[in-house]
Structures are given as C-alpha cells and as structure tokens.
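This is the structure I have questions about; it appears just below.
With one protein chain withheld, the remaining protein chains of the complex are depicted in position.
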Amino acid sequence: MSRTLRSVAAALAFVLASGTAAFAQDPSGKLVIVTSFPKDLTSAFQQAFQKAHPKVTVEILNRNTNAGVKFLQETASNNGTDLFWASAPDAFEVLKGANLLQAYKPKVEGIPEKVGAYPVNDPQGMYAGFAASGYGIMWNTRYMKANNLPAPKEWADLTKAIYYDHVAISAPSRSGTTHLTIETILQGEGWEKGWRTNKELAGNYRTITERSFGVPDGVNSGSFGVGIVIDFFALSSQASGFPVEFTYPTVTTIVPANIGVVKNAPNKLAAETFVDFILSPAGQEVLLQPAIRRLPVNPATYEKAPAGYPNPFKDTSLGAQVNFDVEVSQARYNVVDALFDQLITFQLDDLKAATRAIHQAEAAIAKKPNDKARSLVAEARDLVAAMPVTAEQAADPQLAGAFTVERKSATDAVPERQAQVEQKWAAFAKENYAAARKKAEEALALAR
Amino acid sequence: MNHQFSPTALGADLQSVGVRIDGVNLFYGSNHVLKDVNLDIRPGEFFAFLGPSGCGKTTLLRLIAGFNTAQRGLVRIGDRDISALPPHKRDVGMVFQSYALWPHMTVRRNVAFGLEERRIPRAEVERRVDAALDLVGLKHLADRRPSQLSGGQQQRVALARTVVIEPKVLLLDEPLSNLDAKLRVQMRQELLSLQRKLGLTTIFVTHDQEEANTICDRIAVMDDGRVQQVGSPQELYDHPANLFVAGFLGTANVLDGEVRGDGTGTAFVGKGFTPVPLPRTVEAGSVGKLMFRPQNLTIRQDDGEPRPGCARLTGRITHREFLGASIRYAVDIGGQQVQVDAPHQAGDPLLAPDSPITLDLAADKARFLRR
Partner (left out) sequence: MTSLALSRESIARVRPGPAAVAALIALFLLLFLVVPVVQVIFVAFQDKTTGAFTLVNFADFFRNDLFMRSFWNSFYVSAMSVVVASALALPLAYLTTRFEFRGAVLIQSLGVIPLIMPPFIGAVAMQLLFGRNGTVNLLLRDHFGFSIPFMEGLNGVIFVQSIHYFPFILINLSASLKNIDRAMEESAQNLGCHGFRLFRRIVFPLAMPGYVAGASLVFIKVFDDLGTPLLLNVSDMLAPQAYLRISSIGIADPMGYVISVVLIVCSLLALWVSALAMRGKDYATVQRGGGGLARRRMKPLELVAAYTVVLLILMLVLAPHIGLSLLSFATIWSFSPFPDAFTMKHYHTVFVESGQYITNTLLYASLAAALDVVIGTAIAYLVLRTKLPGRQWLDYAAMAALAVPGVVLGIGYLRSFYGIPMPFSGQPLSSFWLILVFALAIRRLPYALRACTAALQQVSSSLEEAAENLAATKLRTLGRIVVPLMSGGILAGFVTSFATAAVELSATIMLVQSQSDAPLAYGLYVYMQSAAGRGPGAALGVFAVVIVGLGTYLSHVIIERGRRERGQER
C-alpha cells in the first residue's frame, strides 16, 4: 500500500478505535427493574452495581412474577421498565411470545451453555440466565423430632404413609420453578408413572400454596414439617437461623434464574451494563452471600464458595439425571398446570381421603396379609393414578389451544373451552378418588 | 274529638297510695340540684310540680321514677321505702314528655309491653290492651305505627301504655307541652277526668300555672331546687309565701317601701301612696315588699277620699292592654310599676296613656312578703 494510504488507514483505524471507545460510555440516569426477587438479593446487587457505576440510580419494583408480567403487558404502550428479572423461565417465555423483550448477548465470557441439563440462555438471546437453583426437600428439625419423622432423601420417600399430612408444595400454576420440578418428574419417569408419583406425593400434602415462598415460610414456622422447595429458600432460611435442613434428591432439575431487557427500554445502556455486571465475576460472587445462596452460572466462581457449597458443574448428580426436553415442556405447559390443579390442587381433600384409606389398608395388610385385599388396594391405587388424557393428547395443540387465545387461521377447529375441559377433568378425578376410597375401605375391612 | 274515659273497661280495682319525699338532697357533681325537699302527696291526689325551667321539678319526678339517685333522703310510696329500688321494680307509671313510643312496634304492641314484662298470659294481655285502648278511644288505631299518629293520639297511646299496668302512681312529665293550645285545654280536662275515675295518685310536672291551677288538687311550687310552697291553687294564689310564688301564680304587683310604726301598729310607706296598714305580726323596720293583685285595685274617677280600709295610690298611666273582658293598665306609682285590671263592657271609655290616675287598694288584700 502507498504510504499515504497506510497513514490514512492508520488514522482511520485510530479514529474508529477511539470512536468505539467513546461509544462504550459510562451508563447514567435511572435504571428501572421489575423483579420478583426478594430484597436480600436485589439490595445486594443494587448496592454493588451502584458502587461500580455511581452515575446510575437503580430503582427496584418488587412484584410477584405473575403481577410483573401483567404489569409489563399493560404498560407496553408507554414502557418505563428497563429490565425484567425473575426466576421462572415460563414468565420469560410469555414475555418473549408477546414480543416484550429485546435480544441482548451478554459480553461476559466463560458462561457455559448448559447448567445441569438445562440451557442457560434463551436460544434467541431474549433473556439470559445468571444464577441456577435446584429443587429439593426442606424440613423443620423440631417438627420432625416432635412427630418422630425420619429425614427424607428422595421424592419416593415422601410418598410413604409416615409423611401423611406433613408435606407442602406450591402449585405449579403459580410457581414456574415448581412446574419445572413436576415436569422433570414427568419427563424422568414417563407420563403415566410420573403422574402416579405426583399423585402419591400429593396424597401426603397438608396444603398446596399459592405463592412459592409460602412453602419455606410454613416450614420455617413449623406449620408443616416438610416442604418441596427451591434450594435458596432453604439455604437462606438456614442462614437466618431457622432450624431447617435441606437435601437434593437424585432426580431434580437445576433451573436458571433469568434477566431480560425489556423492549423499548428507556435506559438501554444501563440495562445492558447491569446484565453484564451480574454475569461478571464480581456480580456472580454476590450470589454466594449467605442471605442469597444461589448457584452461580460461572463455574470459576465456585472457587470462592465455602466448603460443601453445591456445584452443579462438578457434581454430576445435580440435575443431569433427566434429559430435559424444553420443547416438550413448552408444548404441554398449560395443560400440565391445569391437570395438576384440577386433579390435585382443587381435589386435595378427596385425594387425601383416598390416600389415607389406602395407607390404612396397607398397614392392616402388612399385619394380616390378604390377597384379595391386596388386589383391591392395587385397584385403588390405579384409580387414583388414572389420567383423563394421554401424553399425546396433552401435547395436542388443539387441547393447548383451549387455554390460549390465538386461533392461527379461520380453518382451525375451535377447541373446547377451558372451563369445559377443566370441568371434565375435575369430575373425572372426583369420581375416581371416591371409587378408590371405597375400594381401599373394602380392603381394610377384609384385612381386619 | 271528645270521648269519655270509661274505667270500667279496665275492669280492675286500682288502689291509690300516697308518695312521701323526705329530706331529699340531690347533687350532679358539685351542682346542688335538689335542696332539702320534703313533700307529702296524699293518695288519689292530682298533684303538680310547678316551676320555671331548671327549678328541679323534672329531676324530682325522675327521682320518684328511679332514674336519679338522691345522695340524701328517702322516697316512699305507700309505706314502702323505694329509694334503693331500680326503675323497673318501682311500679310507678311514667308518661314521658316525648311520649317515647317505640317506633318499631305497633300501637297494640307498645301498650302490651308492660304486661308482657309482667309475664301475664297472652289472652289476658290482649284483653287488657283492648280495654286500655278503649279507655283512650284508640282501639281503631291499634295496628298502626306511632309515626302514623297525630300528637294527641300518640299521647293517648302513651297514657294507655302506662295505665294498663295498673301502677300505684302515675307520673306525667309535661305531657301537654307538645300539643297545640286547643288540644291542650281539651286534653287536660280528659286527664283530670281519667284521674278521677281511676282514683290514681298522679304527679304532674309543668311550667304552666294555668294548667296546674285548673286541674290539680295541690301544687308544689319549686324554684332553684327548693320547694317554695305547697298548697291548693287558691291557697297559693291568695296567700303566697314569698314573692316568687306570688309572681309565678298570676300577676303580682310589688311595691318597695319601708315598714314604720305609727302608734297603733305598723304600716307600709313609700312614694306615691298613702301608708298601708300591716298586721301586728309585722314589726317596724322589717325588710320586705308589699304584694297585691291587679284586681285588688279600684280605679277612682272621682276625687273622693279613699274607701274605708283602703290606701290611696296616685300615678300616671304608662300604657294599656285590651284583654277583651278587661282592660289592663300599667301605672307608674312614685317611680314603680303597678298593674290594674278594669272590667270592660262595650261602650265603656278607655283611659288614655299618660293621663293621671287614682287607685284604691284594699289593705286587707295586700300581703307583706319578706322575700
């Protein structure tokens, strides 16, 4: 190249470089975040971020996940929110589907593709995972002692008669992370067997809460003894001094908690900087604080973690047992929620009555073996476990369509209405549980 | 609408008892509301507590009913000391000034109330209620609500309600003050007639001396918590014990002056009038006033001497009132005001204001009152 050209090129390159450097400005102004995370977590990040970027004021708007999504939907026309920050991936899917997020690829290096068996980021880049959590079992040591209950290890343990009326869970329709746990059981054991397990567990539930924090709250105060909870609830409760213990069963999902930039964010620069911050090593370390206790997605951070801190990247048992298929989960998402609610949540009393009768019958048979009784009990169990729809039906877009609004084209058949479907399932469950109970009581009478 | 009270409809024999109030003193906080009240009300008497607002007459009535407690003193009904009894055990019937008919009950149920409280069997209750309503002439309104009745009708219901339980004593708290003038006159006659026929001891509180005069046997005049005087209307009018009673019952002329001895006895002397002889009981130098009624004065159109036993008053007419049956002249006597009534016939000339006038006062009708 001629000398002049070379110097021009160099000058151009210099200008461009300094120009780009000039473009990589410091963020400033207000940063509005709608989040469902508790204060412990948000304050920690808020303080750390504001220290690193003093010109930014972080404004945290605390809503539960559902309310947060609704809020974004309602305010879309004049959006004032920069970031949506929550645990449940399903909320982000909804926002993504409604075109309320914008893509951003974080600039931070070193974040792996998957944590456990679950992808960290959205494939389209609409939201990014920043921390992982796994579902497990939490219990109150004082309660267990007072009621002579052994510490549980696996999901199957919780189906035993001894835990009757001592366990709690939140409804999957209200808690995206619980939903994923239910879905994990379904994918891990198969549709039929998975539902059987879910119902056997449910037969032991004292209550099904509407918000996910209701479960650890109840275990903390000793209202019930065992809770199916997400790990950081249990770990932060321990850090607060409550007499509780926690374990991961072998079959569990590790799920990332996410953050996404809202479409038409007023302060896009600050939003993106924040995302990068929480993924940076400094940000990831915040997760290790005792009041927060979540699993970083950056494997390097674990070196700074205290001994015994769960590490999904090293400990292959954590969440890798099940090959989680996100597509399958998405396709039947609403159906699974509705099935759980109609068959379990709103029929809990009947289900528990049937389960109790079965437990009593089995206890009697253990003392006085009786073949007829045993087969009756098996029939009863089958009745409880019966499902009104198969896996294929559950994945059928027709059925899914009952729960959503869009009809893709005028030639699509109009699906049944949601209320009709629910009524069918509810009636199904009611009938079966009543029949199961009868059979179990018969069996009990025989075994006495 | 006139009607007759028919006590036979009540079908019962009402016993009358007397009421005695002994040495009652009542305080509200530091307020001495009733001061040393002593009264003896005879059985079957129609007795009035008369006085201005705030004199304590209602307080005294409520004491008998049991809604007040006296710090000192007793209340006896018949021979029974009821001072400590709560109101619902006293068996005295009270008609309240506002009638206090319960708006959520019909007339019939209002009247039946007291009987139901006494656990009287239903059939008997209905019979007596009918009799009481008959007595006051309101049987045809038995199923109405109080809000649908006129004032006079409400009062009758209140009466029926009280009378039906056959109380020993009937207490009436200004029962006529809420009625219009004509009705008032009519009702007081009916009250009197009812009382006579039932023979109930009745105590009647009022501030209207005409009411008290026309129907009561005896009156206790009260002022400032004290009983000023007890007596029949005539006694109180003719022989008032003090200036207050004199002024409260009827019009009183009051003259200032001095009591001087004049050799044979004492006389009341002052400006504008000749000395008025006083009874021996009044000593020279006593402090008091002279009281006489307008009708004790005669207008002298001539210049003659005062009539025997009369003192002479000279003065000037300040104004006059035409009362129909009489003319009332206000006269200035030596700087004091005096009223004289002159009977009026059609065609009689009226004396003009500002003209001089001469009056004769019958000395034996004048009273010397110390306070």
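When the chains are written out, they are named A and B in that same order, and each has its own residue count from 1.
Here is the rule we use: a contact is a pair of C-beta atoms (placed from the backbone, for glycine too) under 8 Å apart; a residue touches a chain by one contact, two chains touch by 3 or more.
Owing to the predicted nature of the structure, the values given are computational and were not obtained by experimental measurement.
Here the missing chain is touched by one residue of A:Pro27, A:Pro216, A:Pro249 or A:Gly283, and it is A:Pro216.
Across the entire complex, the residue among A:Trp85, A:Tyr333 or A:Tyr433 in touch with the chain not shown is A:Tyr333. In the complete complex, the hidden chain is touched by one of B:Gln71, B:Ser98 or B:Ser150, namely B:Ser98.
Although one chain is not displayed, chain A still touches it through residues 32, 36, 38-40, 59-63, 65-67, 69-71, 74-75, 77-78, 80, 90-91, 93-94, 97, 140, 142-143, 146, 173-174, 207-210, 213-214, 216-217, 220-223, 233, 236-237, 239-244, 291, 333-334, 337, 342, 345-346, 403-405, 407, 414-415, 417-420, 422-423, 426-427, 430.
Touch with the hidden chain on the side of chain B covers residues 65-67, 86-94, 96-98, 100, 102-104, 113-114, 117-118, 147, 158, 161-162, 165.
Throughout what follows, only the chains that are shown with their structure count from here on.
Taking each chain's centre as the mean of its C-alpha atoms, chain A lies 91 Å from chain B.
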